[in-house]
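Pasting a structure below so you can have a look.
With one protein chain held back, the other chains of the complex are shown just where they sit.
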Amino acid sequence: MFVIGIALFFGTILIALVGPVIFTITMERVGPQYAPPGGRYFLGLNDLGQDYISLLIRGLQSSLYVGFLAGIIATTLGTLIGIYGGFKGGWVDDFLNMVTNLFIVIPSFVILILISSSFKEGRSLTLIGIIIGMTAWTWSARSVRAQSSALKSKDHIALAKMNGANTLKVLLVHILPYLFSYVFMVFILQVASGILSEAAISMIGLGPLDTVSLGTILNQAKNTGALGDGVWWAFIPASVIITVIVFALYLINTSMEGVFNPRLRK
Amino acid sequence: MAIFEVDHLSLHYLTRFGQKIHAVTDVSFTMEKGKILGIAGESGCGKSTLVNGLMGLFIPPLYPTSGDVRVAGESLMNRSPKDIRENVLSRKVSMIPQGAFNALNPTRKVKDIAADVMSAHMKGIDKSHIYDRLRERFDLFGMDTNKVLNSYPIQLTAGERQRSVIGISTLLNPQMVIADEPTSALDVTTQKVVIKLIFDLLEKGIFSTMIFITHELPLLRHVAHDIAIMYAGEFVEVGTTEQIVFDPRHPYTKALMGAMLSAEPGQRQRKPTAIEGAPPNLANAIQGCRFADRCPAARAECKVNKQEIRIVGERQVRCDYAQ
Partner (left out) sequence: MHNDVTIFSADHISCTFGSGKKIVRAVDDVSFSIASEEIVSLVGGSGCGKSVLAKVMLGLIQPQTGKFLYKGKTIENQIKHWREVQSVFQDPFSCFNQFFTIRSQLKDSFNVMEKKPSNKEMEDRVDQALLAVNIKPPEIEGKYPFELSGGQMQRMLLARIFILRPQVLIADEPTSMVDACVRANILDYLMKLKEELKMTIVFITHDIGLAYYVSDRLFIMHKGKIVEQGAPDDVTLSPKSEHTLQLLDDIPDIHKEWIKGRATSTVPA
């Protein structure tokens, strides 16, 4: 399972990185509106006559970028908050828990929409990525906090403290390595979630204004009624790519459990 | 008729690099009904490997080198793990591994864990029948049967868990039970309770013989009828409990007895003997006696001549110079 997941995922990254070398990417109009797939442009053209191959590769790059950016921000923020709260306990933990719960209760998607729509100009991929990251961290925080709290009563923590280690050192050296596999799995899921969130927000038209992403492609398809007209190449390839990436990431996540815990393999 | 016979059993491991580690060498003994054999030795002496071999459970990298193991005349060698699991384990030979009471499935109640074992070996039996039998059996244990059966392992004390483990392992009245350090991690009071239970079950015929493995000789003094001392994969002394405890002949047995601490008045002045060093690496062929480099009575010849088991003072001793 792990192998399939990794293969699929690296496949998509490969396309994103190597694609521009194999296919010339152009945003120019190269043919008539919604020309069907054929010849050089084997994925057809969109409503503006742009080549879908170029669009999809660009879109893939953007979506991966946003996914990773959001994933990194969400995981880092969530891990820091979770690990500190879980370890310290007491009022610090209560306070951080309250903050986390606050963010959970407010639907992140609504926040996404509100913030996104308030930026009439300057909606870039980076901004979207940051917004997604800053609203999705709660899940990481919750998971990591539970693990950190369970670890803090272990003997090696007591010994480390008695060796004079301060809180920062204990967290980084004595707790984090034990959580590493867990944090890694959390990261994978956050990336997947980031990609999906971006696609969703772009599909409703609040996505980046300056670049193409898989979500904006779907948005265009929707807006121009491609669905109804049977112009399958307008939305199927993009949907398939999103599905494949997310599926690959989930596969990696599930099979990671087997990698880190050999007993589950049997 | 002997219930359990072991005939010159030798076992080895194959490491990833193709090295052969001779974990157990030339072990022989027989057991009669109603007897408990204690096997004592420090960690790393091969006790746990021997246990797997005694059940006929050879899962790579463990392999039998030579020898035979028989339960009521039936050989356990050269049988597939599937065969052993279905026909031997729990029914003829049952094992209580070290730390078993901490390895109970935390997501199932005790009665369900027990029921699983029963229905795995008695196909077609219905659930209520199982629970009745369970209750009947657990009533013998001196615990609050209803509470224990309906609890999750984490809700029980260590002593209750270990007694449950013993209960589950003996549900099908096996002929032989092998217990690997069953009381090592328990405090002295709980230990006594668990041992009492073992005696009870033996007396009632729930199982016929037991092999009790531990490194605590004083415990074996009260639990075992016969004792075998194991070192570096070999039996170095085998005899009755009185012989081993009160008249040890082999230098290693003497050292083990000397390492005991007791609360007898006047015993404070006696320093317990400490044996430096560690058992030899069994991957290399060892010349001479395996205990020679740690033996307080070692002579030059010990490192050269292989020691065979001889009869000294009515028991078996593996030392040419034992008196």
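For reference, chains read A and B in written order, and residue numbers begin at 1 within each chain.
The criterion applied here is as follows: a contact is a pair of C-beta atoms (placed from the backbone, for glycine too) under 8 Å apart; a residue touches a chain by one contact, two chains touch by 3 or more.
Because the structure is predicted, anything quoted here is derived from the model rather than measured.
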Exercise for review: Can you work out which residue in B:Ala2, B:Met77 or B:Met260 touches the chain that's missing from view?
Suggested key: B:Met260
**Study point:** Given A:Ala160, A:Met185, A:Leu209 or A:Val244, the one touching the chain that is not displayed
**Key:** A:Ala160
Exercise for review: Using the definition of touch stated at the top, determine which of B:Ile39, B:Ile96 or B:Leu219 touches the missing chain.
Suggested key: B:Leu219
Review point. Mind pulling the chain A residues that touch the left-out chain?
Key: 154-156, 158-165, 173-174, 177-178
Review point. In the whole complex, what residues of chain B lie against the chain that is missing from view?
Key: 36, 42-44, 158, 185, 187-192, 195-196, 199, 215-219, 221-225, 240-242, 245-246, 255-256, 259-265, 267-268, 271-276, 278
